[in-house]
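Below is one structure, written out as structure tokens; the observations come after it.
Missing here: one protein chain of the complex. Every other protein chain is in place.
On to subunit A.
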Amino acid sequence: MKLFVSEGNPHCLKVLAVLELTGVKCAIQHVIHDEKVVSYLNRPSLPALLLPSGMPLFSANAICRYLGESVGLQCSDLSNQWLEWEATELQPALAQGLHLAVLQGKGPEACRVLQGPLTYLEQSLSKTRTSFLTDDIVSVADVVLWAALYPILSDISLLSGEQTKVQNWFERVGLLAACKSAAQSVLQGKGLNAEVLKTYLQKQPAPPQRRDIQPCNSPEQGTEGDHVITEDEIQSAAATWAKGLAETPLVTDRQHPILPQEGKRNILVTSALPYVNNVPHLGNIIGCVLSADVYSRYGRLRGWNVLYVCGTDEYGTATENKAREEGLTPQQICDKYHSVHADIYRWFQVDFDFFGRTTTEKQTQIAQNIFWRLHERGFLLEDTVEQLRCEACKRFLADRFVEGTCPFCSYPEARGDQCDKCGRLINAVELREPKCKVCSQTPVVRSSKHLFLDLPKLEVELEQWLEMSMGSGDWTANAKQITRSWLRDGLKPRCITRDLKWGTPVPHPNFSDKVFYVWFDAPIGYLSITANYTDQWEKWWKNPEQVELYNFMAKDNVPFHSVVFPCSLLGAQDNYTLVNHLVATEYLNYEDTKFSKSRGVGVFGDMAKDTGIPSDVWRFYLLYLRPEGQDSAFSWADMAIKNNSELLNNLGNFINRAGMFVSKFFENCVPVMDLQPEDKRLLAQVGWELKQYINLMDKVKLRDALKCILNISRHGNQYIQVNEPWKKIKGSETDRRRAGTVTGVSVNVACLLSVTLLPYMPTVSQTIRQQLNAPPTVTATFLQGTGSFVCALPAGHHIGTVSPLFQKLETDQIEALKKRFGGQQAKAAIRPAQTSATQTVVNGVDTKELTLAVAEQGEKVRTLKAQKAEKAAITAEVTKLLELKKQLALAEGKSPEPVPMKGTNAHPTPSPAPAVQAVVSKADPERAKELTLAVTEQGEKVRTLKAQKAEKAAVTAEVAKLLELKKQLALAEGKSPEPVPMKGTKK
């Protein structure tokens, strides 16, 4: 055991004194102040005791306790209390006092700083009947406190004349030999004047000015240091209140088409176009459309002239592939999934002014126009690119459709962009013995000419514009960062064409068999979608003087919106409106992992409505979690907590109470409000939060602004709690009047809350206003300027019927939901899966092969249908397709029922989509769940085909598939599959 001390360090006094007092055998080593004895601490900490076990102790008090315990000196509650007081109250004061006295020569001020603790000590010593702090003999606590106070009290002038008990006690303890020798050893017996003390203090960081008591960010209260309200603010708030609602509404209803107006702030809002093929998950939704929606709604409330456009991004390889898989045309796929998107966003109450798509004539026109202008101005380059082309499939192969031997490590299943075994990045053309993954033929290397956007040529102009835009606009920090790093890496020409069929055709005669690459083409979608909304689209898109453009997206889209697309527009030299404010979010994770459709992990847009949780609550929670500065994570448990604590207990509770008091105690009529100073204070507090809300929202700090709303509600709850109107209403005339004032003010605050809530929870907002029978002009009034909290519901105003706004989310409900979306039951889907390098051989059969065969057959069927071939021929091929699919199902370990071939149309039974799958005994609940999904999808397909009046044979085939799936589902649910009765016109 070794004790490390340093000369001049007052903290060493106590340990040396206790050591000597207890007589414990311990080596002592003198070191310099900077010695780092305790390795895991940042900064050197002395004294330190190296315990026999090898563990170091860095707390002087803990060292003293240990030494004391070694000789049987236990610490009583009172001792503990003194030691805690010494560490938390006395030491900070001492640090300041010593600094003032020794280093700044400010004796009197040091005195003042120490008065508090010394007085406390004096009082305690007066009250106690023991000779020393805890007992009639000296304890560890006495020595610790003595040692702490030694440097100060050795200079008696620092003690005020009245602290006699302290002085007395101090002297008596100091008589101990152990104390005397420690004082000599550490401070040369000189106390304050010791040179070594000065040296030590100089090496320490300056103590903080005051011991700031930091209120914890306790989430339940949602408190941060409350703003201190000034008299001015109170007067100003009262004056605003008295104004009441203006006669005429300041904001008129929306008239389509919305066009920029002179004298107004014209805001064009876009959200990154979701790719049509993928069902959006919660992360996609909060990142893009929902954020943009909140901002747009807010903008309209502020009286700005807002246009919010978005749509599905539909061209590209993925759609082509999906089409092949499902046996439909790309256009059909897009039609189907576009409405899936539209439905989801509608459910989430996203209020687009227009939700379009990229596959329109306008897109072709505008994209080709920009293309030609770039070409004419010399911003395009031609180059040849080598690609692998499969002659059998007659197409160029995307990287993931090529497999071969890795040129570096000879792994035979290397993919076209990266070798799975050695991980090296390769070009598909470098693969040895490459094979087309679809048909296994050997592709050939073909040169293909492509066009490139000459970004380096536009770099200077881009940087000039970026400096202006990033400097003056509200770009999020991550957007600026990502953009700068792209520029730092140096811009290279980017290929803007592809050898595909499904895309905007390149109009140049030398490239007529090509289409535009998605990242050139897709952002032009913003323009074309607007063009489909109004012919006067150029008033938005070629009008940078009058229009401010906000782009909302997740961070992975930033470079395309800040570099590539602006370069296209700058190069086209047509006075295009460029982005002023680029708002990018980080990622939303799901529980402790990532969203994954293939693994069934996470909540996807179409599933949210099946949870029974209202759209507004989803909106609230997603916005509460909006990943602004860093990633955040969706958590079911947390969602329940936020719903129950913030929505139910905070917001809902306040608004409901306020309304209930009006209806219960004042016959549904807002009572007279006789404002006292404390009421005006509340108005000022609310007014201040409102001002913050507006400031934050203006800067698109959606998450922080939401906290302001919750703060207002919290103030409201406190206000009611403190004033107890439910009691006062039963009291005297004055009391009743007071109750009336408090109720009236509260219900007005509730009204204000409803408007601030509108961008976040539109339905709840409307409900509140209906319940309060609020005049329609409130939405136009409250958010004007820096906030205008007027008295909107004056005395005499009749309110409507009040009822609770929110429901509690119960634990078992949440547990069930978490399980449902947790993805443990993730297996390969019944439909042919995307070709992947993962497990493909099941039950001894190569499912990969079968999958490819199914895909191929599907293509054949589609081709025949497109060619309007003989019905018999089509039917034959469809039969083959179904047979292959049955084999695939078998191979994947599922039992196929014989697929009944029906000759006539079956009546499409609505597919069952139970919210929570009941677990039936002897059934396979996991499989039942995935089968349910498959049945839903298949049912949709059938419906779509019928709506499109597709070929009878095709419809029949799909219906057959549907019936088979339903049979399997019944089996998986443990029920016996009854043959579905055939309904139809004829049999």
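By our rule, contacts are C-beta pairs under 8 Å (C-beta built on N, C-alpha and C of every residue); 3 or more make two chains touch, one makes a residue touch a chain; residues count from 1.
Everything that follows uses one rule, which is that contacts and distances are computed from a predicted model.
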Not-shown chain resolves in UniProt (candidates "Oligosaccharyl transferase subunit OST3/OST6 family", "Ribosome assembly protein 1", "GPI transamidase component GPI17" or "GST C-terminal domain-containing protein") to "GST C-terminal domain-containing protein"
Of A:Q29, A:N80, A:S126 or A:T734, the residue touching the omitted chain is A:N80
Which of A:V31, A:A62, A:V385 or A:L933 touches the missing chain? It is A:A62
Where A:Q255, A:S512, A:Q630 or A:S732 are the choices, the one touching the absent chain is A:Q630
Touching the hidden chain, out of A:D353, A:D454 or A:E591, is A:E591
Touching the unshown chain, subunit A contributes residues 39-43, 51-53, 55, 57-59, 61-63, 65-66, 69-70, 77-78, 80-81, 83-85, 87-89, 91, 116, 208, 211-221, 223, 589, 591-594, 629-631, 633, 635, 637-638, 641, 717-718, 721-722
